[in-house]
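This report refers to the structure that appears directly beneath it.
And then chain A:
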Amino acid sequence: MSLLEVVDLSAAYGPIQVLHGISLTVDAGEVVVVLGANGAGKTTALRAISGLVAAKGELRFDGVSILGRHPESIAHRGVSHVPQGRGTLAGLTVDENMRLGAYSRRDREGIAADLAEWYDTFPPLAKRRSQTAGTMSGGEQQMLAVARSLMSRPRLLLLDEPSLGLAPLVTKQLFETLATVNRERGIAMLLVEQNAALALELAARGYVLEAGEIVASGTAENLSRDGEIRKAYLGR
Partner candidate 1 sequence: SGGGRSSSSSPGSGSTSTKGGIVDASNCPGSETEGVSGTTIKLGTSLPQSGLYSAFTEILKGESAYFSYLNQELGGVEVDGKKYTIDLVAKDDAYQADRTVANVTALVNDDKVFALFNVVGTKNNLAIRDFVNRQCVPNLFAATGSPAWGDVKYPWVLGSELVPYPLEAKALFDYLEKNSPSAKVAILRASDDFGRAYSETFRSLIKGSKITIAKEETYNPEQSDTKSQVTSLAATNADVLLLGATLLACPDALQNVKASGWKPMTYMSGTCTSKTLMALAGDAADGVMSVTDIMEPGLAAWADEPAMKLYLDKIAKYAPDADAENGIVAYGWTTGALLAETLHRSPSLTRQAVMETARTLKASDVGLLMPGVTLSVSAKDWFLGEMFSLAQYRTALGHFELVGSVLDFSGHTAKITPPDLIGG
Partner candidate 2 sequence: MRGRALGIGTRAGAALLTVGVLAWLPQYYGATDTALFAKAIYIAIAALGLNLLTGYNGQVSIGHGAFFGFGAYATAILMNDHGWDFLATLPVVAVASFVVGAAVGFPALRVKGLYLALITLGLAALFPDLVTKYVHGTGGTTLVQPPLPTSPGWAQGFAPNDDQWRYYLALTIGIVMFILAWNLVRGRFGRALLAVRDHDAAASTIGIDLARIKVGSFAISALYAGIAGSVGVMVTGLANAGRVETFQLSINFLVAVVIGGTATVLGPVVGAWTFVFLERATQDLFPDQALLSPAIFGVALILLLFALPDGIVGGARRTGRFARRKLQARRAPRAPDFPSPIREDRQ
């Protein structure tokens, strides 16, 4: 049984149907990437999984249907969503954002240890612990969003373009961190990313989403060898 099972999921904004029945799975401890052009519905798919958008179809996490559940209860089950546009709590400080990341946890020591670890991993955040999150630069906020998500020790991480606005060096570090986290803590990830080269390196499998439908899927290796995909997403 997969950790996340999405079967024939559709979603719409008012009259506009955006997802036309997509199916995908993420196994425990697995990293899966979703590629797709602008407006393909990637964000919508992640939002549907985390309960922010009403959807039809089947949606199971850890064998239990989570379709129609509140986002907060889905989060409590161990799904952490780093939304596109970061979702930083702009009026709160960096530190408060980080502590809220651990909102569903109760282990004080564990939280303190994680806090230290992520500040270590993202030094710009450590430097700005007491800065209001909303005043930080775009890239800094993006780091915060990812680090905050990790604070919850999720079982599944939904990442919506985590490298958006990050400097090349930081992007690289971020993907290294994600790889480490995945390896050492066994956190599964569903990753939407435009930096397809890095994403396919990290991921074991991938899907290609076009106009609300999955048009290709396979192992990361197979996908990166596909000519069309290379042309559209990799440029090599």
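Following the convention adopted for this analysis, a contact is a pair of C-beta atoms (placed from the backbone, for glycine too) under 8 Å apart; a residue touches a chain by one contact, two chains touch by 3 or more; residues count from 1.
Behind the choice of candidates: all candidates are chains of the complex that A comes from, given by their letters.
Keep in mind that what you see is a predicted model, and the values were worked out from it rather than measured.
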Counting any copy, say which of 1 or 2 touches chain A in this complex. 2
Touching candidate 2 in the complex: which residues of chain A? 14-17, 20, 37-39, 208, 210-211, 213-217, 228-229, 231-232
